[in-house]
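One chain of protein is taken out of this complex; the other chains stay put.
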Amino acid sequence: MKPNGIITFTSDFGLEDPFVGIVKGVILSINPFARIVDITHGIGAQDILQGALVLRSSYRFFPPGTIHLAVVDPGVGSQRHPIVVETPMYIFVGPDNGLLSLAIGEEFSAYIIENPNFILEKVSQTFHARDIFAPVVGYLSLGIKPSAVGRKLEEIKRLSLPSPSCEEKKIIGEIIGFDHFGNAITNIPEELIRDKKALKIRVGVKTIEGLSSSYAEKPPLTPLAILGSSGFLEISLNLGSARSELKLKKGDEVEVTFD
Amino acid sequence: MKPNGIITFTSDFGLEDPFVGIVKGVILSINPFARIVDITHGIGAQDILQGALVLRSSYRFFPPGTIHLAVVDPGVGSQRHPIVVETPMYIFVGPDNGLLSLAIGEEFSAYIIENPNFILEKVSQTFHARDIFAPVVGYLSLGIKPSAVGRKLEEIKRLSLPSPSCEEKKIIGEIIGFDHFGNAITNIPEELIRDKKALKIRVGVKTIEGLSSSYAEKPPLTPLAILGSSGFLEISLNLGSARSELKLKKGDEVEVTFD
Partner (left out) sequence: MKPNGIITFTSDFGLEDPFVGIVKGVILSINPFARIVDITHGIGAQDILQGALVLRSSYRFFPPGTIHLAVVDPGVGSQRHPIVVETPMYIFVGPDNGLLSLAIGEEFSAYIIENPNFILEKVSQTFHARDIFAPVVGYLSLGIKPSAVGRKLEEIKRLSLPSPSCEEKKIIGEIIGFDHFGNAITNIPEELIRDKKALKIRVGVKTIEGLSSSYAEKPPLTPLAILGSSGFLEISLNLGSARSELKLKKGDEVEVTFD
């Protein structure tokens, strides 16, 4: 897999501090022609699961050879390893705390970053994105082999999504997050319900009949269920926020029944 | 009009979700050398008028050949058309709901996006920015002709700004929005008042005499009226927020009298 010069960057750094800019400066100091694309820096502080879900929903829309840098790193400076993971199409760089795991399939090679040639001379214990990850990403984008960064790691830390419970004619899942528009994203993957008949979706006291194929299919402010761009069942409102109008919160049960 | 490889992107997607990054990934998968510049992703959710005003105030500062992508799209998945509009200097891409209309003059050619060669194979009904607009923008930046995307459209949907009412020695307008610094932007275009004498501007119980040419011309926290960078009359406060100090809100009447 030859790097294409494109680097994505996902973090919980926010945009108020200079952290994101500094990381880009370190990358550009090594490869001034790197093209760095922000996915988001609005991951909740230290919310590894949210970061992993964002990475999972976005990595595959980039061209082969893209390097995906992700940093949500509550254990910075502790024993968790900084790693590089090569897959058939991409390279992922970040802490080995599960953050990368939902985007990485079964076929991969992982390496611990430990070669001092590819990190800053003075490594702080609070900002590995600047001191370790950014320079490694810079060198990888110039074409060094992932295996050059250090020892091979046989398995990376895996996160598990809270799975829905499935019965013969019923699935019980939950709301795992919301997007900017107030759409509620559940943990029920579209594969589980795409072909089911006579679907009913219950969330709280509301029951929604059937799936919609677009928001506009329903009158304004009417609740609807839809297979959204996340790849999961979503609860939405045409022209409004399901989150605030239906008073939904993370963890709320979502029950799907069908024939 | 030959594309210059620069693409601007305006939306109501916010920066918390991966939506903006995903759209860029799709564009870069088609043209890895596209240079994408964010205008803002902070348009109010589904606020087409605000998006149109932002596009109107920014498009002309980019070099000829720039492609302007704008997505504020409450009707995604409904009957509204996705369109490409070519003007003498620029190409605009977005939904045909008025969003593009304040930036486009009388001289243009518009086309409905319908050619399957230039959109993703599987089109969702919830994320046309990813599935339709981004790939079209990618191909346009590589040089395909706007007319290649589909049938010609004779007229695009137009938005009308709430117009001020004009009498011989008086104009009555309103506040249409605020910027980050709390400056209140009115719907009174600078052409209407630039050359007037003995101007008085009344907003609520405050009356301001004359126009200022800079904020610093007035003592700190003093209300002032100024022809701001928006191209409209603005109500401001030197070193403070007119919005919060004067308790202004969208829709507040602004009366201008002159000799």
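Points to keep in mind about this one:
Letters A and B mark the chains as written, and numbering starts fresh at 1 in each.
Definition applied: a contact is a pair of C-beta atoms (placed from the backbone, for glycine too) under 8 Å apart; a residue touches a chain by one contact, two chains touch by 3 or more.
Worth saying up front: this structure is predicted, and the values here are computed from it rather than measured.
The omitted chain makes contact with just one of the residues A:74, A:116, A:143 or A:220: A:74. Set against the missing chain, the residues B:6, B:45 or B:159 yield one that touches it, B:6. The chain that is not drawn here is touched, among residues A:1, A:28 or A:172, by A:28.
Counting over the whole complex, subunit B has residues 4-6, 8, 10, 15, 35, 37-42, 54, 57-58, 61-63, 66, 179-181, 213-217, 226, 228-229, 239, 241 touching the chain that is not drawn. Listed here are the subunit A residues that touch the chain not shown: 13-22, 24-26, 28-29, 32, 36, 45-46, 74-78, 124-127, 130.
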